[in-house]
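Other chains of the complex are left out, but the ones given are in their true place.
For reference, chains read A, B and C in written order, and residue numbers begin at 1 within each chain.
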Amino acid sequence: MQAPVFGAGIWHFGRYVDRYATDGYGPPVNTLEAIDLAGKVEDLSVVDLTFPFDPAGLSVAEVAGALQRNGLRAVAVTPEIYTRRFSRGAFTNPDADVRRAAIELVSRSAEAARELGCDYVKLWPGQDGWDYPFQADHRQLWKFSVDAVRELADTFPDLRFAIEYKPREPRNAMVFSSVARTLLAIEEIGLPNVGILLDFGHSLYGGESPADAARLAISRGRLFAIDVNDNYRGWDDDMVVGSMHPIETFEFFYALVEAGWQGVWQLDQFPFREDSVQAATDGIRVMKRIHRAVCAVDRQALQAAQRSQDALAAQRIIQNALYGPYQG
Amino acid sequence: MQAPVFGAGIWHFGRYVDRYATDGYGPPVNTLEAIDLAGKVEDLSVVDLTFPFDPAGLSVAEVAGALQRNGLRAVAVTPEIYTRRFSRGAFTNPDADVRRAAIELVSRSAEAARELGCDYVKLWPGQDGWDYPFQADHRQLWKFSVDAVRELADTFPDLRFAIEYKPREPRNAMVFSSVARTLLAIEEIGLPNVGILLDFGHSLYGGESPADAARLAISRGRLFAIDVNDNYRGWDDDMVVGSMHPIETFEFFYALVEAGWQGVWQLDQFPFREDSVQAATDGIRVMKRIHRAVCAVDRQALQAAQRSQDALAAQRIIQNALYGPYQG
Amino acid sequence: MQAPVFGAGIWHFGRYVDRYATDGYGPPVNTLEAIDLAGKVEDLSVVDLTFPFDPAGLSVAEVAGALQRNGLRAVAVTPEIYTRRFSRGAFTNPDADVRRAAIELVSRSAEAARELGCDYVKLWPGQDGWDYPFQADHRQLWKFSVDAVRELADTFPDLRFAIEYKPREPRNAMVFSSVARTLLAIEEIGLPNVGILLDFGHSLYGGESPADAARLAISRGRLFAIDVNDNYRGWDDDMVVGSMHPIETFEFFYALVEAGWQGVWQLDQFPFREDSVQAATDGIRVMKRIHRAVCAVDRQALQAAQRSQDALAAQRIIQNALYGPYQG
């Protein structure tokens, strides 16, 4: 079985801030520095770049150069439609000017993505939603969201847009909150170049089975990309992949391989207190272990167990693949 | 504003059992006894009847008679496709004979519903799903589910079928787990007589905003019925409506009224350790308070607040409606 | 490193009922039948017996005989203080007669435990707590609980009583809900023969780290017993051990071994839809894998990683022990 291509969000190598350590978990890291850090990770081939680049004015060419000298490729661009200006919403902001600014920022990102030869533009409208009961007219938020993505996809028919759904955070509730809801929106949009980025952690803490969610998106031809990490099932902790839920991580990758899905095995980890290069290296090592386990599964036996929905048999088969054959 | 019609699932008046009190929280209650208890609840107009009736052999005519003498109407029939025979799945059971038995049981229920003049047949396939990672081929479960509901809706074009979705329990994961997922399935089914029964508690503990979920289903013409109750957001506790989350309960009913939705305000409470007649009476009293609050909302002010997504203004408006005007 | 002794709750081999499959997930299984099933599980040495035995009138001697012919020993007796009579509370029931009945049932269990030579009497007051806000005077519930356990421990000074704490279910909130709360109560009780049974799943879904909870109980000499299983972190699913959270299961057993704790590695699984003998066999197989991994940990390296609180290093060390050394 072919080895997967490994990737990471460039923010993996950036600086983390939260509402307590407001001075950051470390010193600032700009785009080129982050790319250089990514370049140190063995087996990392592609990155997803946030846009605008940092510092302001950094050109696409300079970024492309940094990628090249580090042996990396940009798989995607992620416009930052969740910073202060967009804190009350990007596509769904009550202010029409801010909604327009969001479209424009994504458009500029799309142009950068085109120039960099990316596979997709990632849309993560994390501020689009609501915090309180009665705060918003939910139909209006839905319409704003659908219309904005349609406009973008229509304007850039040669590019693909991947919506990353998430139940919540930073907003208490997000419009694109689950795989099914996002698929409903995509059908309303009605264009071929809109799909889903499925983040394993978002799916897990949203109460989905990530493997099942992946199957559903694939069945409609809409699984454009994936991100992996891990968490305690109650929040988007963005821990190192496989550190908490290796069985479901294994099931997720197994589902992708079994469906013939060809895409990057990509990290979205937030190593707040850890060395970012080491955390990425360790994440890839875990994914390689899992890839080996995926290859080791007795597929005929597993299919038979699944046909009879035999949970115990299925567990024995996949444990033998993950831990090695059981010996007394 | 017109007073709503109040209803309840007949199981509200039945006997509860769980895995600890295996001898039941009280003595057995058969169908006619439960109807007589329901008849004692002031302002209760309709009930949802589980099928088969208890004891076996009890005729539709006898049930109709009991309803009539209690001033009640059957709004729905709910086939029990979740008892021992179906414990490994009804529509998704690995055994084709059991799948067929599930279809047949629903069909018999549909005939009873037709005879009783019900508004809909409720489908609650609570055993259809999986427990363990790797246990099932999720595509197969999805297909079994969609095909079964389509066959039923096709066979009974004069009846309506309302799917009650739920994240989990008794199965660790259910196929019809959320409003969006169920809407996706309904679109695949492609028939006009399939819709959703939205249980407030299922929606809440599934991480949805029940008001938003209702809007989404209504926008597609698929909200056939609702059930209400309350819980701790982590499980389907089926507590008395409004006892934990009155604000979101209020928002839910406000959304229904505002959308012009005409349907029964129906209880799905499980008063394990309480008097069932009193619990239903209290639930209706809470709904009446909420109905009064819905009527008292300053709708223009609320619309303005929602247009600017002003959470604080919206909260002040609805608190005045719920608690009475604020006085220093 | 010495092989652990493996055990199981006898209910593992019983019949399951819940509020949907009220006719049970299978036919009834009485005490002797359950013991015979337990006897079929290779490597199972001890069982925890619910009391009263089933059918009523079955003598301790008959039970002892069945255990002996199956090569089993009774490690504990668990009085059923959570059935219908106790559904509004055992030690905390508002009715003094029921509170007394609970004490008496535990006393009879204690006598059986003494006769069987058990290690402890398990107290699991699952109905002791409350469902609704404002329902109870929490101080009263606490006092009832503490007084009852003190009376029992005082009456049977030669026996040990292990309180099994749990956040909730069947009650929406339980008095003995966490390790720390139970330790507080035990200090108030002030007797040496009261301790804790730590159920891994209860701890996990209660938001504890089971390894940390075990350390805390051990540090006060109060960890009398443990049960293991697994779940989705939101409910007490009682799945086969290791099927969801093998890393934290591993950490839990590692903590026990590292602290020199000598006790039974005991299953509390509820295989609703699975073969109970196979589920127990599989659970023990998983525990053996984990025991092997515990032995394989590079303890010096792990201690160094923990001294510097180096999460990544610790993960690499324990992954090598669990999955085998990493090879490129």
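In this text, a residue touches a chain if its C-beta (ideal position, glycine included) is under 8 Å from a C-beta of that chain, and two chains touch if they have at least 3 such contacts.
Predicted, not measured: the structure shown is a model, and the values here were computed from it.
Whole-complex tally (this structure file, single sequence, 3 chains shown): 4 copies.
Keep in mind that, in the parts below, only the chains that are shown with their structure count from here on.
Our note on geometry: subunit A versus subunit B, Cα centroid distance of 35 Å, whole angstroms. Note: centroid distance subunit A to subunit C, computed from Cα atoms, is 39 Å. Listed for subunit A are residues 247-248, 311, 315, each touching two or more other chains.
The residues of subunit B lying in touch with subunit A in their complex are 88-89, 94, 130-140, 142, 167, 173, 177-178, 180-181, 183-184, 187, 206-207, 209, 211-212, 215-216, 219, 247-248, 250-251, 254-255, 302-303, 305-311, 314-315, 317-318. The part of subunit A that touches subunit C in the complex is made up of residues 232-234, 240, 243-248, 273-275, 278-279, 282, 285-286, 288-289, 311-312, 315-316, 319, 322-324, 326, 328.
The part of subunit B that touches subunit C in the complex is made up of residues 16-26, 82-84, 87-88, 126-127, 131-133, 168-170, 172, 232, 234-235, 237, 239-240, 243-244, 270, 272-273.
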